[in-house]
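Excluded from the complex is one protein chain; the other protein chains are retained at their positions.
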Amino acid sequence: MNRQIPLVVCFSFGLMMFLQYFSTHTVARSLNLAILDYWQIIFAFTLILGVVSYIKVNMTKISRGIDRPYLIVGLIGMISMPIMALIWGIKADSPFMWMFENVQAPMASTVFALLAFFVASASFRGFRARSTQASILLGAALIILLSRSNLPIPYAENLSEFADWIRNYPSMTARRAILIGIGLGSLTTSLRVLLGIERTWLGGEN
Amino acid sequence: MSTIIIAQAFISTDRTGVFIISIIAILIVLYTTYFRNNKKPFTIRKINGLQAVEDAIGRATEMARPLLYTPGWGGDIQRPTTIASMNILSFVAEKTAQYDCDLVFPTHDPVIMSVAQEVVKESYSRTGYPDRYKEDNISYVSSSQFGYAAAVDGIISRTKPASIFLLGTFEAESLILAETGNSINAIQIAGTDSTIQLSFFIVACDYTLIGEELFAASGYLSGNKSILASVQAQDMMKVAIGLFVVIATIWATVESLSGNPLSNWWNF
Amino acid sequence: MHLLPRHFVFIGLFLLIGITMALDIDVDVKVSPYTKQMHAYIDSIPEGSTVIMSFDHEASSLPEIRPIALAMLRHAFSKNIKLIGVSLYPEGTLIGYRLMNNIGKEYNKTYGDDFVYLGFRPQYIAAILSMGESIEKTFPQDYLGYQYNAIPMLTSITNYDDINCVISIADGSLTTHWIEYGGQFDIKILGAVTAAMVTTYDPYLSSNQMTAMIGGLRGAAEYEKLFGMKGGGARGMLAQSAAHLYVIFLIVLGNIFYFRSRKKGAKN
Partner (left out) sequence: MDISTIVAGLLTLIIFSFLYKDNPFYKMAESLLIGVSIGYVLVITWSNTLMDMLFEPLFQSGKLILLIPFLLGLLMLGRFSNKTAALSRIPIAVMIGSGAGIAIPTMLYNRTIKQLTASVMPLFSPDGTFNFAGIVVIIGLLSTLAYFYFSREHKGKFGLFAKVGTYFLMIFFGTTFGYTVMSRMSTFIGRMEFLLSDFLKITQ
């Protein structure tokens, strides 16, 4: 029973969503909207589980004395956001949005900016012409970078045209093939899920 | 008669082509799943990186360090890639249960967290070690992209996992995780359907599953017949696609050379 | 202080960007056909048409997104195009509102008559599909809390049928969802995306599922040039070129080390 009901639910919702795709009928359209709303609402409830898990994991660590001061800062940050939202609201110039604009956003964009450095170190360390394949990868990357560097060198125009050509044909076609493969893989995976053959998400294979 | 009219109203004309192809594709999958496999066992070509999966788990066990598995920030549970990743997770969890190695699974999506808890817990009971399962190891970190990236980064640089599995849908955080993993000398096995992150994984990780290989991997690892049958169906469709492209291209070329306007029958 | 090779790589990058940015030298960029196509399309939109501008990015990518978004906003406002702002990521919400409001003021536009900001809806696929049915149902209120039907410019807008195009300003794959799900409603999708995402969208551009696209800081600089003003794109171009050359230098240096060590290895 534990498995039967979810499988039936899974199949019926899947079939509905599959069929509605081909229909312009109002019933089908509103059914589509309703189910998409369900996703959002279920997600919202599940977020509570996530937040509780975060608090629990951190409380356990704090009680064991691991990284105590840091984790306390994190917990305070987490709890203060809803409190500020409750007291002052979340409109453009509220304290809640101040935290977002001046604490969360700058830190997040700086973590993102760290990528520039990781790109640099990966270029130095990982980009070695070990094989034909690796050399092609390296060559393509160098051509693209050079062509976008605004260098006052002869043939800069041709280089840039060549780079565009690479991007538009050989590179694009490879990505197309990857996409087609992913499309097929997704298709069969989804179908297995619908038919109830794929039950990993229920925890078991049987 | 009236049923036909209702049926017509219900199926919009511009998607009839997709409908027919969907049905054909579904029939191919059903054929390979329920008929073909009974006759002849299907084997799958070697996929680079998958032989390394067991080594990676073994390494973590020997070094007495955890194994980190994360499905990336880009996916949700509705995405087939995430389902494929859960499949591989189930296999990895069975091994970590047997070897008594810590499996750490941080995620940005609470729904993925719930499903992963279910998957890992069942894998642990299936192998007979339900007591080795630690729910707190499968945790929600943050839904914000770089909140998630910073959190997983922190876990990597502090717990120093011996092996890292980055399997799922990744976005820009991919290289932050892969380079940090590299700086602590972890073995890294990556696989994703996000095409642009593949280039970083190829440069920074030990093994990378490219796109569709991720879907095939779960079948390869577990030897699960139904997944293998799906892979076989995918291959049959690929052959059909190849034939279609060749025929349509020849057709278009002949039309073009004879000076006729292109019929474009291949665009539907 | 114990410095590793990667620390030198890091310090080099810091110094290089810091110095080139302090120099403030203009670099002449050549406008690519992609940017021309985008500019031409926006230029061809009739005055008074409505366009949806979707801020599909996180706060983290603002440094790259901002110049692109500003160029698009300025062009649209100067053409007297009405704009509906939405956001499919919570983090893009406030940013989109600020950008739109600031540039709106610059062009003396009135909120509610010339532009409106509807705010954020979670679950992007659902939001995109549901706006195809009814924008009002998706956003009963705007970001500031006004009722949909109380906003003058929205009274004649039901769904995508009343919209000229969607400009998705994105740092990730969200534009894909606009293409895949929004495309079902025959709405034109334009992308103003980070450079990293450019190759992801090439196939869509070439299959005409996407109408036009500009990419990255350089795309912004090119657009600024076509539009005739100097903005964040142009200011960053010298540093950008220097950074590219630095990465090229690192790749070459890495390979010199690699071939040297291989030679040595062969001799021994």
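By letter and in written order, the chains are A, B and C; residue numbering begins at 1 in each of them.
In this section, a residue touches a chain if its C-beta (ideal position, glycine included) is under 8 Å from a C-beta of that chain, and two chains touch if they have at least 3 such contacts.
What you are looking at is a predicted structure, and each value in this text was computed from that prediction instead of being measured.
Contacts of the undrawn chain with the visible chains, over the full complex, involve A, B, C.
Listed residues B:56, B:88 or B:115: the one in touch with the omitted chain is B:115.
Seen from chain C, the chain kept out of the figure touches residues 7, 10, 13, 17-18, 21-22, 24, 60-64, 66, 90-91, 93, 119-122, 125, 140-141, 179-181, 183, 194-200, 203, 206-209, 215-218, 232, 235-236, 239-240, 243-244, 247. In the full complex, chain A contacts the hidden chain through residues 2-3, 5-7, 9-18, 21-22, 34-35, 37-52, 54, 67, 69-71, 73-82, 85, 90, 96, 98-117, 119, 123, 132-134, 136-145, 148, 165-184, 186-187, 189-191, 193-194, 201-202. In the full complex, chain B contacts the hidden chain through residues 15, 17-19, 21-22, 25-26, 42, 44-47, 76-80, 83, 111, 114-115, 118, 141-144, 146-147, 150-151, 153-154, 157-158, 195-196, 198-200, 202-203, 210-213, 216, 231-232, 234-235, 238, 241-242, 244-246, 248-249, 252-253, 255-257, 259, 262, 266-268.
One rule holds in what follows: only the chains that are shown with their structure count from here on.
Geometrically, the chain at the heart of the complex, using CA-atom means, is A. With respect to chain B, maximal separation of chain centres occurs for C (centres as means of Cα atoms). Work out the mean CA point of chain A and of chain B, and you get 14 Å between them.
With centres defined as mean CA coordinates, chain C is found 18 Å away from chain A. The distance from the centre of chain B to the centre of chain C, with each centre set as the mean of the Cα atoms, comes to 29 Å. Chain A has residues 39, 43, 104, 108-109, 111-112, 119, 121, 123, 125-127, 175, 179 in contact with two or more other chains. Multi-chain contact residues of chain C (touching two or more other chains) are listed as 6, 58, 60-61, 91, 199-200. The part of chain B that touches chain A in the complex is made up of residues 9-12, 15-16, 18-19, 22, 25-26, 29, 33, 77-81, 83-84, 86-87, 90, 109-111, 113-115, 118-119, 121-122, 126, 136, 139-147, 149-150, 158, 172, 175-176, 178-179, 182, 193, 195, 198-200, 202-204, 210-212, 214-216, 224, 226-227, 230-231, 233-234, 237-238, 241.
Every residue of chain A that touches chain C in the complex is listed here, in rising order: 29-30, 32-33, 36-37, 39-40, 43-44, 91-92, 97, 100-101, 104-105, 108-109, 111-113, 116-117, 119-121, 123-130, 138, 141-142, 145-146, 148-151, 157, 160, 164, 167-168, 171-172, 175-176, 179. Within the complex formed with chain B, the chain A residues making contact are 18, 21-25, 28, 39, 42-43, 46-51, 53-54, 56-57, 60, 67, 104, 107-109, 111-112, 114-115, 118-119, 121-123, 125-127, 137, 175, 178-182, 184-193, 197-198, 200-205.
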